[in-house]
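Of the protein chains in this complex, one is absent; all others appear in place.
And then chain A:
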Amino acid sequence: MPRIDLEYFAILRDQAGRQKETRETNAASLAALYDELTDAYGFTLSRARLRVAVNAAFSTWEQPVNEGDIVVFIPPVSGG
């Protein structure tokens, strides 16, 4: 089972109750991983409102989860 690192920001950090974690997952894609985490933490943001980044670059939801990835889900940004 691939082992990955997750970091959480903004509302996702509040809802997950943690800033980061290491997790083993069987999720076949980043989309499935978000669904798995939503089951665990009750995230209220739908996937349609998020982007996903792997190793500090934007990625796509269809991408598989690979050993050692740093995965970050990006809530709607509000800089400026």
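Brief remarks follow.
Everything below uses one rule, namely that a residue touches a chain if its C-beta (ideal position, glycine included) is under 8 Å from a C-beta of that chain, and two chains touch if they have at least 3 such contacts; residues count from 1.
Rule of thumb we're sticking to: contacts and distances are computed from a predicted model.
Selecting from "Iron chelate uptake ABC transporter family permease subunit", "Integrative and conjugative element protein (TIGR02256 family)", "Cytochrome c-type biogenesis protein" or "Molybdopterin synthase catalytic subunit", the unshown chain of this assembly corresponds to "Molybdopterin synthase catalytic subunit" (UniProt protein name).
Touching the omitted chain from chain A are residues 7, 9-11, 14, 45-46, 48-49, 53, 56-58, 72, 74-80.
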